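All protein chains of the complex are present and in place, except for one that has been dropped.
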Amino acid sequence: MDARITLRVDGRDRSLTVDTRTTLLDALRDHLSVTSPKKGCDHGQCGACTVLLDGRRVVSCLTFAVAHDGADVTTAEGLAEGGEPHPVQRAFLEQDGFQCGFCTPGQICSAVGMLEEVKAGHPSHVTDDLTGPVTLDDEEIRERLSGNLCRCGAYVNIVAALREEADS
Amino acid sequence: MIPFEYLRAGDPAEAVAAVAERPGAVFLGGGTNLVDHMKLGVAEPDMLVDVSRLPLDRVEETATGLRVGAAVRNSDLAAHPLVRERCPMLARALLSGASGQLRNAATTAGNLLQRTRCPYFQDVTTPCNKREPGSGCSAIGGYTRYHAILGASEQCVAVHPSDMAVAMVALDAVVIVLGPGGERALPLADLYRLPGDTPQRDTVLEHGELVTAVELPDLPFARRSAYRKVRDRTSYSFALVSVAAALDLDGGTVRDVRLALGGVAHKPWRAVLAEEELRGKPATEDAFRRAADAELAAARPLPGNEFKVPMARNTIVATLRDLTEEGR
Partner (left out) sequence: MTVQDRVVGTPSPRVDGRAKVTGIAAYAYDRPVDDPVYAHPLQATIARGRVAAIDDVAAAGVKGVLAVVTHRDAARLADTEDAELSVLQSDEVAFRGQFIGVVLAETPEIARHAAGLVRVEYDEEPHDTELRADRTDLYAPEQVNGGFATDTDEGDVDAAMAAAAVTVDEIYTTPMEHNNPMEPHSTVAIWNPGGGFPEAPRLTLFDSTQSVHSVRSTLARVFGLRPEQVRVVSPYVGGGFGSKGMAHAHNVLAVLAARAVAGRPVKLALTRHQMFSLAGHRTPTIQRVRLGADEAGRMTAVAHEAVEHTSKIKEFAEQTAVGTRMMYAAPNRRTSHRVAALDVPVPSWMRAPGEAPGFFGLEVAMDELAAACGLDPIELRARNDPRSDPESGRPWSGRHLVRCLREGAARFGWEDRPVVPGTRRRGRELVGMGVASSTYPYYRFPGSRAVVAYGGRGRYTVRIGAADIGTGAWTVLTQIAADALGCPLGAVSVEIGDSGLPSATVAGGSSGTTSWGSTIVAACRSFRRVYGDDPPPGAEAGDDMPENPDAERYSMHSFGAQFAEVRVDADTGEIRVPRMLGVFSVGRVINPRTARSQFIGGMTMGLSMALLERSVLDHRTGHVINHDFAEYLIATNADVMDVDAVWLDEEDVHAGPLGARGIGEIGIVGAAAAIANAVHNATGIRVRDLPITPDLLLR
């Protein structure tokens, strides 16, 4: 069964016809050729498909595109406005926060979404004082980015990249 | 995945009516469990009724406590100031589950109604009584590391995977359900079933019944409460065992206590026996251990998960000890 939907992807309105079974991830990749979100597991267990959906980080593989008619989607490609890397992307470059690069767009979208959550005062599993302000130390960064697996083992450098962001 | 119709419901009643009249229809919340199951072939609905945008996305203070809308996202519930202040164990339980991305999508009702992560249940090439009644239980005699030690049956040894529900059961949460015949309220503890001979049924809900809210009665001493989750991996993984606990101390004596276990049974396990054992007793490690033993006396571990009994005991003791020390 097909449905006609419109998505705003990386700042552009895109209309498309999707099978109701098409996930947001497949809509982006197969229908719109937006391939920066990656399919690492297709079951919400790796985070490679992370995008910002209406500003919040989500895994795009576990949601159907048809449920997001009218939504705003930002991918790692869209974070680089005019091709200029986003500060988080620059920090990844500086700290060598990736190797094969496959999980990287998801890591970056996740990191950008995470920084917003911190700004909003959201606690995490490792926050000592649930009612106090949140300080983004290394332990917090690690926990908050644990939804993005990296098999190359770039975590140490990813944390270093986000530490720069946390300090700035 | 079979083709399906998609309907975005305008209000709860419309959603209930749409699902109730069609055997193959299901509610779609955040989708993090349902979409997964549809890809695996575990669920094959022919219609999805999207309830994620219904106006059920608020946490409200009521005369008796908090009312949490069914569509409140897990991350928003965990971050809610009243939840953090009044029931830290619930915020902690939520934050120990899944990942930031999944918590942003998963809803309160969806979390409650998520299905077991038993790998045999999720693998349609293996027999499973929960997925296909009468086909047999593959977990028995198989890989049981994440399976039940309490309340299981010969037909099913799966566990309920939620963290949030463990804390809510400890908090005596009440579930508000809208059905074709109207609204009803039931204790969350009574929503869940043990597998018995009908493991295909996780809960007592009837087809077409929609969870619209969860009520959390005010429990003043839950301001000092904790959720301890023991797992193989530091983050983004399911519990081997978990403990939700709130402790009300009168000097060195336990005036009241709430205790629930996760990762041990087909449902979030309210440790009633341990609570009874503890009330009026001194808040000592010995007493905590006796209480844990009282609860776990009925444990029937499987070959491969015997460790869960001492792990659960130690975790209960450690959690209560930490709360006691915090209270001093």
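Which chain is which? They are A and B, in the order written, and residues in each are numbered from 1.
Here is the rule we go by: a residue touches a chain if its C-beta (ideal position, glycine included) is under 8 Å from a C-beta of that chain, and two chains touch if they have at least 3 such contacts.
Keep in mind it's a predicted model, so treat the numbers as computed, not measured.
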item	value
Touch criterion as defined above, residue of B:10, B:141 or B:220 at the omitted chain	B:141
Residue touching the undisplayed chain, where the options are B:237, B:253 or B:284	B:237
In chain A, positions touching the absent partner	19, 21-22, 26, 29-30, 33, 35-43, 45-46, 48, 75-77, 79-80, 83, 85, 89-90, 92-94, 96, 98-105, 108, 126, 138, 141-143, 145-159
Touching residues (missing chain, whole complex) on chain B	1-3, 39, 41, 117, 119-120, 122-123, 125-126, 138, 141-143, 228, 230-238, 240, 307, 310-311, 314-315, 317-318
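The criterion applied here is as follows: only the chains that are shown with their structure count from here on.
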item	value
Approximate Å spacing (C-alpha centroids) for the pair chain A, chain B	27
Partner chain B, residues of chain A touching it in the complex	1, 3, 19-21, 23, 42-44, 47, 50, 56-59, 61-64, 66-67, 110, 113-114, 117, 120-125, 127, 130-131, 142-148
Chain A contact footprint on chain B (complex, rising order)	1, 3-6, 8, 28, 30-32, 35-36, 38-40, 48, 50, 52, 75, 78-79, 81, 84-85, 88, 91-92, 95-96, 98-102, 104-105, 234-236
